[in-house]
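Note that this complex is displayed minus one protein chain, with the remaining chains in position.
After this line comes chain A, so read on.
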C-alpha cells in the first residue's frame, strides 16, 4: 500500500517535482525507504500534527478532521445519542507532510477514527407538490428526512502496517 503512494509522499517531503515525468526519482528503492522511515519517525514521535481522513459511511465519503461535525442524511444510525462509534472504512489519511491512500481502505490496525453520535433529528419540511393543468390533479406531500449528526473525536495513525 505504502510504496505505491510513495510518489505522492515524496513530492511533499522532498520537494521533488511531479511534473517532469523523467525527473521523478522515487523509483529508486533507497528514496522510498528514506521516505518510509521519515513518515514512521513522524508517527512514532507524534510530530505529524493535525491529521485528516476520508471516511466512507454508507455510500458517501466525508473528509474529516478532529472536532468536525458531519451530517448523515436520510437515515438514523442504530447507535443511541452519546454513543461512541468507530468509523472503520478509512480511504485516506493525511497530515501536512504526507498522505496515505488505502486500496481501497487502510488496514484496520493502521488508523483509528472515532466519532460520537450527537444528534438524531429530522430535516426541514420538504414540500413535494405536483400539478397537472386542466386535469384537476394536484398532490401535496410534506416530508421530513431523518438525519444523524456525528462529532469526530479522534483520528489516530498507529503504524504503516
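By definition in this document, a contact is a pair of C-beta atoms (placed from the backbone, for glycine too) under 8 Å apart; a residue touches a chain by one contact, two chains touch by 3 or more; residues count from 1.
Here is the rule we use: contacts and distances are computed from a predicted model.
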Chain not present in the shown complex, as UniProt names it (candidates "Translin-associated protein X", "Large ribosomal subunit protein mL43", "Ubiquitin-like-conjugating enzyme ATG10" or "UBC core domain-containing protein"): "Large ribosomal subunit protein mL43"
Can you list, in ascending order, the chain A residues touching the missing chain? 11-12, 15-21, 23, 49-52, 62, 64-65, 67-71, 73, 80-82, 94-96, 99, 116-124, 127, 144, 149, 151, 153
